[in-house]
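Below is one structure, written out as structure tokens; the observations come after it.
Heads up, one of the protein chains got dropped from this complex, but the rest are sitting where they should.
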Amino acid sequence: MNMDLSRRAFLRTAGAGLAGTSLGALGFGEVEEAHAAAIRPFKLAATTETRNTCTYCSVACGILLYSKGSLAKGEKAEIIHVEGDPDHPTNRGTLCPKGAALLDMVRAETRLQSPRIRKAGSDKFERISWDEALDRVVRHMKADRDANFVAKNKDGVTVNRWTTTGFLAASATTNETAFATYKVVRSAGILVFDNQARV
Amino acid sequence: MTNSWTDIRNTDLVVIMGGNAAEAHPCGFKWVTEAKANRGAKLIVVDPRFTRSASVADLYAPIRQGSDIAFLMGVINYCISKDKVQWEYTKAFTNASYIVKEGFGYADGLFTGYDEGKRDYDRSSWDYEIGPDGFAVVDETLQHPRCVWNLLKAHVATYTPEMVERICGTPKDKFLKVCEMIAETSSPQKTMTSMYALGWTQHSKGSQNIRGMAMLQLILGNIGVRGGGMNALRGHSNIQGLTDIGLMSNLLPGYLNIPAEREKDFATYMSSRGFKPLRPGQMSYWQNYKKFFVSFQKAMWGAAATPENDFAYDWLPKLDVPAYDILRAFELMHQGKMNGYVCQGFNPLQSFPNKAKSIAALSKLKFLVVMDPLETETARFWENHGEYNDVDPSKIQTEVIQLPTTCFAEDEGSLTNSGRWIQWHWAAGTPPGEAKTDIWIMAQIHQRLKALYAKEGGAFADPILNLHWPYKNPADPTPEELAKELNGYAVEDIPDATDPTKVALAKGKQVVSFAALRDDGKTACGCWIYSGCFNEAGNNMARRDTSDPDDTGAYLKWSFAWPVNRRILYNRASADVQGKAWDPSRKLIEWDGSKWAGYDVPDIAPTAKPDTVMPFIMNPEGVSRLFTRGMMRDGPFPVHYEPFESPVTNVVAPKIRGNPVARLFKGDIEQFGTSAEFPYAATSYRLTEHFHFWTKHVSVNAALQPEFFVEISHELAKEKGIVNGGRVRVWSKRGSVKAKAVVTKRIKPLICDGKPVHVVGIPLHWGFTGAAKKGFGPNALTPFVGDANIETPEFKAFLVNIEPLAGPTV
Amino acid sequence: MSNAGPTPEASYRVTRYTTAARLNHMVTAASLVLLAVSGMALFHPSLFFLTGLFGGGAMAREIHPWIGVVLFFGFFGLFFRFWKANLPEKGDGEWLKSGGAVLGGHEENLTEIGRYNAGQKLVFWSMSALILVLIASGLAIWDEYFFQYTSIDTKRIAVLAHAIAAIVAICVWIIHLYAAIWVRGTMDAMTKGSVTGGWAWRHHRRWLRESIGGKSADGGNVTPAE
Partner (left out) sequence: MALTSDDLIRRSASSVPAPATKLPEVAKLIDVSKCIGCKACQSACIEWNDLKPAVGENSGSYQNPPDLSPDTWTLMKFTEWDNPATGNLEWLIRKDGCMHCSDPGCLKACPAPGAIVQYSNGIVDFVHENCIGCGYCVKGCPFNIPRISKVDEKAYKCTLCSDRVSNGQGPACAKSCPTQAIVFGTKEDMKKHADKRIADLKSRGFAQAGLYDPAGVGGTHVMYVLHHADQPEIYAGLPKNPAISAVVEVWKGATKYAGLAVVGLAAAAGFVHHLVAGANRVTREDEENAAKLKEKA
């Protein structure tokens, strides 16, 4: 394929594959320091590479996350670079302008850091603990469910539904999250349940 | 997608209509450019705007938004009148030859059975004539006046090239050029792929837009073949998966249904789900419905789902309306009939139509929970952001609880792409601050709710108390545990069918695929179509073998695709009635005399004889439907209906406004504008630099496309005195926005029924949080009405007015 | 050589430049030297090492235009002090024609010279013109502040004009400096502000007459050159 010509064939002739990339392996260490000064250090040296899937659209491009530190080793891991997975059959290492900037989604300034509450009529969010937040959510849910649960309809048919609280599911969570969500939501009798599929 | 992204490389012709793949799916679009570069494939783009896809197209044809059905029916009319039909395919693999019941008819834009008061049809006449043998009656000669083919022929005859030009504004010569190129693919050796997305779905007749193209693809013989298919380009990374797993009001996982309240017990529920074959010898796969349903109930409630309690059938909530979709949810909220709402990674304030209504609706809630990795406008709907969100917090009594979640880089699990590939991914980063995974949060909610009910009692607690929660750490199930549940497992030892003394599958073992599921409660399976994803062979979703024999683009050893790792749906149709590939160079599977084999997992029983069992085994007919019986609310054939807000009247059915069976809420009807007041045809869309409302939080993307704008033609700009880069106000009956103006040659006025129609393009991505400049987006303007079948809002066609604003022009 | 031998003791001294004028000149001269050094360093690779005097290339690049501004204003001051005295006169042509005699050190047969001889006037006017060219072209290529005001084509012409003008200016400066060295006693004018009567007699006799007589030939008051 043409795209092979552009990337992989060239990489082969260049004598280095992606996975094996490290400065030492390429003999860079032997180069005198004065010579090295002209070339910026290769930023992926000594990073951990993890396979992931782009979180945006449904092309589901394969991506490689490069981190300092490894979760597998139980370390704190900071992602420092994101790039397309050249082995992925669909994207072949390419990424769109969103995928190519995934790193700045991971470390966006507006990433949420802690649970917060905005009380009725307030003009601000206040930080609360996870325990407080979850207990509050569950207390709200139970109060509403207990007050508005419909066990039987007017014809006496068992309907066991709860329609005064709704759940809007995500579009980028995993299937495993989706299933856990499904179980929790449906077991409570929630019918007002939808996802991003329509919009 | 019936096919996959990588399969597009096999096509001869790509039609992008109802979408803008280059813009929205650049890396998937790669396979279009590959097909062009390596196969000499051609690309047609039909769109109101000259898009990024159009920039590399061989042929671009303009069309007025909301007139796709007229266009598509026009193409079908062309193909039929020029005899450009894949006849063998059409006769054998579609219901062209099926006789429709006497009494069925169509006139003035309406089918038989319309009830104006209910805005609904009695669809009983929209069906086949059933013979005394219990099978549908067919006329293989296609002579019968009521056979589907003749009804179709008559139905599309209205849509002449002249009529298409009148309705769509597509110049006749361009339309005919499109027809010629498409018609060529009626050859068994030529294929065409349809790539579409929200440009077709976000209409009050979205489902019928898609049907229109599906019908065309069927008569051209382009379904089930390499390089063919109906390829819905899903928007979000796992929206396919969330839909597969049934996170919708009316679904159970695997496209099973939540019971309606008329289905008062399990027996009644199953009585309409027999799926008896409509032709002799045909396979009707949905006959296995009960196995899938019971296995799901076992996954939900484990030992508490017993044959005695109909596998806890009553524990499922039952619907009193067709669906509690988002529009109904916000309507109920707006009426004050809802108290709580949980938004998991979703930003309805920006995403839903009629933002003013959304704010009013959210303001009536007692509590709103927002789980998200990022700030969202929804979580801050109560906060005043000047003209961008002009609210008074002190008047809003909704308590908002914002929960920080991890993002893709910090969690593990699988995502299902548009081509149904379920790919596992691994976590690489430590979550920021106190962010937690969604699984943890959902587990916490369940565990705490369960504890409260156990302690305090309350409304019908059985389904909560008995929810099957078999995880090693109930407070934090692992993705693997959940994936194994989705796959399914033996609840108890399953005896071998031939030798009852042997155990076919021991208790606790993973089932190999859904073929092993049972309706007696001995198996559990979270989502039958995902079965096989994590069986005893391991996590098949984590496979990363790039081998691809014959370069078909199937990549059978890369991850797992549902169902049973099949990459092209209906692939039996890639071969003729005898089981030989239509095009030997594009072989997918073939009948070798005793079984089906080839490069893909056959979409048919491996030993099903080719001349007996037809390819569309999910239909009881075994064939595909040109005439869709009573399956769709708005007709067995697509009809051109104007959008609810249209710049012109419907020339084929002048009395009908919008889709005659689309659901309308009272207050929303009053908020529809007319072309007298709002003369310009607006449409909303995505830009390639941004993803929904997420990337405005990403500094890089914010720099690449910083500020909200609208696009108009030079002609409209001149008429209104708008300068390029200047500021404008755009308003509809529902709201008003301010934006920069991009004046472009890529939008041109369309001449519809002799009058010019000006298009105003309004991209989506801005809001009042994030790194990009604050902006409005289109949903302050969009109408609150959805598709008649699935309630997708009509975001693509509505009316606005526009005027220049004083102020700096940059 | 007619004028060989030791320099005789001054009969008396004549004020040629005021302290202000000398300061002005000194600032201008110093700027010019610094500009020449830094400019040449950026002009020819073999002289790049001279940027070391300024703390490196970047500093030389940073400082050079600022010195240029100083030069411009310095020279501006000099210009307004001296421009009248440098207006052409009748004798200038003769002086120029007698270039050989002048270069040979034989001024005695020439018409008496006023405050400035034609050569000095040429230096004055050529420097005025060159500095105008240098400041204009210099601003055009002072990208830090003025990048947006000119096109790149203009900047290319400017950079070439700047280089050529600078070379010419340096040559003029060399002549100016050499003349000051060669004509002994000249340095005093700028170092001490005064010259010996003999120097004035020899080189600017008319000016001497006028300054001693307190009257110029046309009856005006005579002042020092400044």
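Letters A, B and C mark the chains in the order given here, with residues in each chain numbered from 1 onward.
Just so it is clear, a contact is a pair of C-beta atoms (placed from the backbone, for glycine too) under 8 Å apart; a residue touches a chain by one contact, two chains touch by 3 or more.
As the structure is a computational prediction, the values presented were derived from the model and not from experiment.
The chain not shown here makes contact, within the complete complex, with A, B, C. Within the whole complex, the absent chain has one touching residue among B:113, B:706, B:756 or B:804, and that is B:706. Across B:575, B:743 or B:762, the residue that sits in touch with the chain not pictured is B:743.
Think of the hidden chain as still there; on chain B it touches residues 22-23, 26-27, 29-30, 33-34, 36-37, 40, 50, 52-56, 58, 60, 688-689, 699-709, 723-726, 740-746, 771-773, 810.
Taking the whole complex into account, chain A touches the unshown chain at residues 2-3, 5-7, 9-11, 13-18, 21, 23, 26-28, 31-32, 34-43, 81-84, 86, 91, 93-101, 103-104. Although one chain is not displayed, its contacts with chain C can still be listed: residues 1-5, 7-12, 40-46, 48, 51, 56-58, 60-62, 103-105, 141, 143-144, 147, 152-153, 155-157, 159-160, 163-164, 166-167, 170-171, 174-175, 178, 181-185, 196-202, 208-209, 212-214.
We adopt the following convention: only the chains that are shown with their structure count from here on.
The touch graph of the protein chains shown belongs to none of the named shapes.
The largest tally of C-beta contacts between two chains is found for A-B.
Centre-to-centre separation between chain B and chain C, using Cα means, comes to 84 Å.
Look at where the CA atoms of chain A average out and do the same for chain C: the two points lie 72 Å apart. Of all residues in chain A, those touching chain B in their complex are 1-3, 48, 50-62, 65, 67, 69, 71, 76-79, 82, 87, 89-92, 94-102, 104-123, 125, 130, 133-142, 144-146, 148-149, 151, 153, 157-199.
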